[in-house]
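What follows is a short report on a single structure.
A protein chain is absent from this complex, but the other protein chains hold their places.
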Amino acid sequence: MSDISSANPAVSSAPLGGPVTMARALNEGLRQAMEDDPKVVIMGEDVGRLGGVFRITDGLQKDFGEDRVIDTPLAESAIIGTAVGLALRGYRPVCEIQFDGFVFPGFDQIVSQVAKIHNRAAGLVRMPITIRIPFGGGIGAIEHHSESPETYFAHTPGLRVVSCSSPSDAYWMIQEAIASDDPVVFFEPKRQYHAAKLPIEPAGTPLDQARVVRPGRDVTVVAYGPTVATALTAAETLKVDGVEAEVIDLRSMSPLDMPTLLDSVRRTGRMVIVHEAPQSFGIGSEIAARVTEQAFYSLEAPVLRVTGFDTPYPPSRLEHDWLPNLDRLLDAVDRIMEF
Amino acid sequence: MSDISSANPAVSSAPLGGPVTMARALNEGLRQAMEDDPKVVIMGEDVGRLGGVFRITDGLQKDFGEDRVIDTPLAESAIIGTAVGLALRGYRPVCEIQFDGFVFPGFDQIVSQVAKIHNRAAGLVRMPITIRIPFGGGIGAIEHHSESPETYFAHTPGLRVVSCSSPSDAYWMIQEAIASDDPVVFFEPKRQYHAAKLPIEPAGTPLDQARVVRPGRDVTVVAYGPTVATALTAAETLKVDGVEAEVIDLRSMSPLDMPTLLDSVRRTGRMVIVHEAPQSFGIGSEIAARVTEQAFYSLEAPVLRVTGFDTPYPPSRLEHDWLPNLDRLLDAVDRIMEF
Amino acid sequence: MTEHVRAVHPEPNMVQLLTPEGQRVEHPDYPLDITDDEIAALYRDLVLVRRIDSEAIALQRQGELGLWASLLGQEAAQIGSGRALKRHDMAFPTYREHGVAWCRDVDALTLLGLYRGTNLGGWDPLANNFNLYTIVIGAQTLHATGYAMGVVRDGAVGTGDPERDTAVLAFFGDGASSQGDVNEAFVWAGAGNLPIVFFCQNNQWAISEPVERQSRVPLFQRAAGFGFPGVRVDGNDVLACLAVTRKHLDNARNAQGPSLIEAFTYRMNPHTTNDDPRRYRALSEAETWKLKDPIERVRAYLTREARVEPEFFAAVEAESLEMAEYVRAGCRAIPDPTPESVFDNVYVDLPDELREQREEFASFVKSVSA
Partner (left out) sequence: MTEHVRAVHPEPNMVQLLTPEGQRVEHPDYPLDITDDEIAALYRDLVLVRRIDSEAIALQRQGELGLWASLLGQEAAQIGSGRALKRHDMAFPTYREHGVAWCRDVDALTLLGLYRGTNLGGWDPLANNFNLYTIVIGAQTLHATGYAMGVVRDGAVGTGDPERDTAVLAFFGDGASSQGDVNEAFVWAGAGNLPIVFFCQNNQWAISEPVERQSRVPLFQRAAGFGFPGVRVDGNDVLACLAVTRKHLDNARNAQGPSLIEAFTYRMNPHTTNDDPRRYRALSEAETWKLKDPIERVRAYLTREARVEPEFFAAVEAESLEMAEYVRAGCRAIPDPTPESVFDNVYVDLPDELREQREEFASFVKSVSA
């Protein structure tokens, strides 16, 4: 392992040395992955010299060179399409999509190529591609910079779709995603990049497992990415009223960790799902459908969803009303408890 | 109205003159729309001289000219993107995507432009664009020619997403879609294009309404596009065993006609949804979630789904196993009746 | 930081009609018949849009705007091309064409809404013949191409009637030139001989990426392979931008098909107010470009060659101050939209399910605020 402490002041202490932001954790995770495997290359718009518009790749081009941290031309289809070619040549590309709303020019390559090539080739080739997407709202941005497109990918067989909600998960999950021989769409809650400094756990949780981040007995609240924080705050508030909410960080949207979800809802009998993406045909709908199918007799109430509305993401002055905020989540828990 | 009886033998009798195939009904519907509104233009790959690979636009270029039936360069993003510009100029473009799997290069323009421009412009401009997509499997085709991508669009606010299952609906719905001031993604079940000749009803049903195509009291089977035929066959088979299935043709995937769905399930207490798209995060998941939420106490059993598996569409020799066929649907109804 | 050092010398064949020193020069292909009064009017345009821009930056710093994408350095490219448009031509901007917006009579305050976060656009694209800002890079070039298809279908090219013949002007950046959409627009425009002018502001940077990342040959050369002419113009020379755009718009209106104009210019400011260019480019680069300032050369010309009185400059300056005041005060007064308005204009006909969401939301908002 090269000496990372001196090269760049932004990444001057070891990941386990103390609390770090999620942005920093991702940076360290990427650095570690690049050190572990010389075939890992990072590519995207402005990821090199600038270190990405969110600085997640800060210092990596300096330390690993322009051949491994590649400032690409401005074309998302090509970012993904050339990653496919690099993967065929034995590389392990990590593509950065600058903002959620800009993944769509690359959608065809993701859905019809990345997701399918391993299957098309009857397993003879692998597509160990990680597609990093900063996602979600709440940062006062303009159009296309606050979206939550995860369902499009979760509905696509062949992809793994995950999101991190804490610095420690960010650090471990990005490394697991890169190490995965399946393609992974990796959603980073941009609003949390600098939200808090937290310690990195000594080990990660497998990429496809959900985690109970707060145990409780009365209602299960399922969240991922940016809404985990909302769920935890809600749980604290509910506690005051004597409602013990169990909060599950989904972590993986595809595949879904049904055992963890079912175990919880069989205990609580009630489930509320919270995500920023529009409600209809969202992640919540599949969870609701499966949980209802698999734990029908355990449910005291229908699964409720607190989500973005079925509208385009609004102008930023309205985003805090539009987003599934604390008030709306508490309201839903109230409703489900009364069922 | 121009004399259409002589120009082209393929369209030689009036739509209401007798039973026609779905392909022919669509052709007549398009012709009628073009006659009714000179701003309607058809564009796509091979739609002109060839009349489309499925001949849905057969004869239209001949009769309406190359300016109104446009053979475009081979680029789906441009087909959609230029349709946006035509719409801004006051036209009403009808875009043909040659096969389901080829809509993805145009996905960005659909999701980030077509779906959003009316909203972006605070209502000052409209996007009366119809995107026709032959979809679904069962025709022995190669990769990308048998997919069911409707959920990607249903999850996108701003779009209307519909599918026809009969010649009459095809005839009326395509005209309603073109007349709609909202953008409509219009899924045509390609397997049904030539399945049967049926009469055209004297009037259509509003574009966003589901329809009970067979009344029943024991279980509600929800289908759309190609699976309506499967559902109706299943209902006939079930009748023999004394199970009266109510079959609903969803017609509109977005918006969903909840009153019709709820009314039915409140009577039957049981619902099975059948679609070809992969199960997870599919159309069925949203219906299951909403029906459960809104008719919780009416349900005798969880909503079941009979769908494509969560895999890429298989090689054609396996498609009839993979597709939600009669056997699998009957099996699901058996299971739900035993609940 | 290793400095990114590049030649900023224009190509020898770049069209220039006014030197950085303010000297009028001629170009055989692009004669420009213009009075000194008209040049003075362009000067006023340049000054006022620069003022709007700098006020917007200040407003962003004060938290009144969420973001701003500055046009500093690109005023000549935008005013030159914008003033070449006829009223009934249609223009398709990116997110940085504040100068063109000015030429299309978009009110300065209207322009701010998107960046303030009170709306997603703000003006009526068809009333102003100026499309809404498009943020997805390159997407608008296809919209422009489709609009041009409509123009042809309306029989509004090549009739010889100046009130009827219509051209379309599509803006995009050097970075955008790499997008599939932009190249597909070239394909369609070329194959269809459409009345469209593609106007690429090569401001040398796409956020942190120098134009060499996108192409190793000058961008204007891209056009030939699609079957239409390309030309590079001094993007800091408002007269050259006017003349070149005017001529190519004329060609488009006369059914002579599309062209590509590459305006060679420089983004003097950060990419947006969020950006920190010190991370990726040398300050010295901007210093060099300052010598080619698009306003200074016009001022020099007006002073030295046209002998415009100091009163004129003073009047422009006064107008600029007024504009500043208007923007500052007006921006703060832009009201927030109501929460329920997020359900407006998603569809022309609001579906029942969305109506229900709106009603639930409205009663929830009421209950919370109660």
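Chains here go by letter, A, B and C, matching the order in which they are written, and residues are numbered from 1 within each.
The definition used in the following text is that contacts are C-beta pairs under 8 Å (C-beta built on N, C-alpha and C of every residue); 3 or more make two chains touch, one makes a residue touch a chain.
Please read all numbers here as calculations on a predicted model, not as lab measurements.
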Contacts of the hidden chain among displayed chains: A, B, C
Hidden partner chain, touching residue among A:103, A:243 or A:256: A:256
Touching residue (missing chain; options A:29, A:52, A:81 or A:137): A:81
Touch list for chain B against the chain that is not drawn: 45-46, 48-51, 53, 71-75, 77-78, 101-102, 104-105, 140-144, 279-280, 309-312, 314-319, 321-322, 327-328, 331
Residues of chain A in contact with the chain not shown: 41, 67-68, 70, 72-73, 75, 77-78, 80-91, 93, 105, 108-109, 112-113, 116-126, 157-158, 160, 180-182, 208, 255-256, 258-259
For chain C, residues in touch with the removed chain: 177-181, 183-184, 187-188, 190-191, 193, 212-217, 221-227, 230
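Note that in this section only the chains that are shown with their structure count from here on.
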Gap in Å, rounded to a whole number, between the CA centres of chain B and chain A: 32
Distance between chain centroids, defined by C-alpha means - chain B, chain C (Å): 41
Multi-partner residues of chain B (each touching 2 or more other chains): 77, 105, 108, 112, 116, 119-120, 157-158, 256
Residues of chain C whose C-beta touches two or more other chains: 119-120, 136, 180-181, 346, 353-354
